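Below is one structure. I have some questions about it.
As you look at this complex, bear in mind that one protein chain is not there, while each of the others sits in place.
Our next item is subunit A:
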Amino acid sequence: MEREPSAIRDEYAPVIFSQETVSYIESLDMMSGEEDRENILRARATGKAVLTRPFRLLGSHHLGVVLTFPVYKSKLPPSPTAAQRIEATAGYLGGAFDIESLVENLLGQLAGNQAILVNVYDITNSSDLLIMYGHQNLDGDLSLLHESNLDFGDPFRKHLMICRYHEKAPASWTALTTVFLFFVIGLLVGYILYGAAIHIVKVEDGFHEMQELKFRAEAADVTKSQFLATVSHEIRTPMNGILGMLALLLDTDLSSTQRDYAQTAQVCGKALIALINEVLDREKIEAGKLELEAVPFDIRSILDDVLSLFSEKSRNKGIELAVFVSDKVPEIVVGDPGRFRQIITNLVGNSVKFTERGHIFIKVHLYENAKAMTDTKVSTCLNGGSNESVLTSGSQKFKTLSGCEAADDQNSWDVFRHFSDEEFRSDASINVTTNNEASEDVGLMVCVEDTGIGIPLKAQGRVFMPFVQADSSTSRHYGGTGIGLSISKCLVELMGGQIDFISRPDVGSTFSFTAVFGTCKKNVFNNMEKRNAEALPSGFRGLKALVVDGNPVRATVTRYHLKRLGILAEVVSSLKLAAGSCGKNGSLTSGGKIQPDIILVEKDSWISGEDGVSSVWQLDLKQNGHTFKLPKMILLATNITNSEFDKAKGAGFSDTVIMKPLRARMVAACLQQVLGMGKKRSQGKGIPNGSSFLQSLLCGKRILVVDDNRVNRRVAAGALKKFGADVECAESGKAALKLLQLPHIYDACFMDIQMPEMDGFEATCLIRQMESRANEQMNGEYMVEERTARKVQWHIPILAMTADVIHATHDKCLKSGMDGYVSKPFEEENLYQAVARFFDPKSTLKS
């Protein structure tokens, strides 16, 4: 470097001390440069550090700036002026900033991998940027600039540093990936949401569709029901027409072939109607519209009815059909008799259809008893007792009704006998207990046991399914539609019970079901429509009978039916034993053998026994020397051939054979015939079986009938005479008064209300007045009557006869002194009720 002595000036600022690195500036006059000189002077004046413009430094030729500090000699006053400063100046301190190396050193680390371009400018003069470092032209990545201010400490000057990347930053993989990932995630989330939304929309759509379909299905169901109902109604009407016409046709004169054809058509028609009814039933049940009635009814009479339906068929097939109802089952229960009958008919019908030999046995027990039975059975099993296959003589291998094996072990004879014996013996106590349970529900168990072909094991699961039969060929062979059992199941379940079965192929089936019925007091039932329930004849009460039957189950059934008629029965298993027990008149064997009025012999027992036993027996009786009435011998049979009948007659049996299945009413009729009791009239509508009641009430009573109408008098008199009363007629109120002058002989008076001159009310009033007068007179007197020697108040029962019972003015009747009213013409039920109030049924006949 060239050095020359500096020019002559006022002031000089030579470098006295310097750092080693810049030793080349030693003794250089700082004021030689114009700018430097200004800087120094300024620094001296302001007392602050002053920076130069960027220039090329002497040594390195880098761009740099020099910072100059003034140094003052003495303490300056607190706020010195420039002059004072200049005065006090001792020297100057300067530092050179090599911007280039400064920047490079500082930023070398920052640049990192990428080249960072730095430009440092002096921007004191905003229009004229002085480059301190960096290339003149800005290149590199101008998109990303970072500007920062540099402060060297000189307030006059401003410096700016601009950093930029030399090259555009390559796409940052991280960023890209992150962005990409975010994008992907965003997509996924979006997709999920979208999918969810779509799903919801789909589900909603599906829901709406389902709703619509549901409406359509329901509508279709309703339509179907309506259709079925309409169609079946439409079908039923002409069907009934057909059946009606067939009935009329059968009433006319027909040749036998014609009759045969017509009857076949009728049977088919009836079957068709039954089928339609079944299908409708099913519909009703499915629609839940089936309602059960709750009326009082008699189970035993319903079973009788069902038996009569099937008696001929079973007799033709040679099957023994029997019913047994346990004593503990109340006489009257509250439930739906029609549906109950339907179930029983269905089960028994099935049994009859599918049984060719053996028996069909219907048992009704209280549910608690039935359960106890099974427990007993279990216990006997445990005790090692075997109930099946007891080898006895003859064909009876099993202790069942017919001797054929039955499917259900639990209903075996031993258990059955155990309970039925108990019941027969402890009669009275049971009645007491049942009366105490006023209106509780009673659970009954009904078993229908048959010895038919059974149900194949494979089909047993489908038995209760509608329209399904055990075998596709069943319908062809045996007929039927297959709905019956499913309807029965529904009905049973509606009655609060369950139905089940045990079946062994080729052995038989036993169907059992339980049902819950209500109970009611007997009086309630009597007051209701007793007209429909024909009571059993009571003329047999107290009779004693002996039943000869080797089959214990069958004998128990017979005994049950006799019991319903009030006949006490004992059972022996063979004629010999019978002869032995009856022959010894009055001998005290165990249990006190009774002297029977009738002996009922089961045909099988008689035939398998010895012939001529009866004659031996008769001989035996005579030998005892007692003359007593010979008991009548009656044969019981399921079927009987002519030759057997003749033999029976020859052996001393009566002409009447009681045919099985036993029904109480039929047994009663046969006994009536044999014993010569009761009326000769046949069973017909309007036969008052209750006439026996009325008869006992009215027999021998003297009754006055008052009516102005001749015809009515005759009819009323005739009706009352039928019941055994003594009737006299009067044709007006006046005449009645005359006849009823006290003392009179009448027990009761039937008075017509509407009569000319003096009507019934008036007449009654007068009669009562008459009576009260006489009664007053009687006080204190001892009245001797024809019949009784007691003190008696005159009060003849007067009953009004009116055609209009419903609107009868009950009050008026009572006010005028009448005791009640009866319908005109007489209705038995009504008559009985009215009359029963006055007449004691047990009163003896008046002479």
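Convention: a contact is a pair of C-beta atoms (placed from the backbone, for glycine too) under 8 Å apart; a residue touches a chain by one contact, two chains touch by 3 or more; residues count from 1.
Simple rule for what comes next: contacts and distances are computed from a predicted model.
> Determine which name in "COP9 signalosome complex subunit 5", "Histidine-containing phosphotransfer protein", "Carboxypeptidase E" or "Protein EARLY HEADING DATE 2" the UniProt entry assigns to the undisplayed chain of the complex.
The correct option from "COP9 signalosome complex subunit 5", "Histidine-containing phosphotransfer protein", "Carboxypeptidase E" or "Protein EARLY HEADING DATE 2" is "Histidine-containing phosphotransfer protein", the UniProt name of the unshown chain.
> Based on the whole complex, identify which of A:125, A:498, A:754 or A:793 touches the chain you can't see.
Per the contact definition at the top, the residue touching the missing chain is A:754.
> Looking beyond the chains shown, say which of A:2, A:253 or A:776 touches the absent one.
A:253
> Have a look at A:710, A:815 or A:837 and name the one touching the chain we're not showing.
Answer from the full complex: A:710 touches the omitted chain.
> Name, in rising order, the residues on subunit A that touch the hidden chain in the full complex.
251-253, 681, 684-687, 707-712, 714-716, 718-719, 721-722, 754, 756, 803, 824-826
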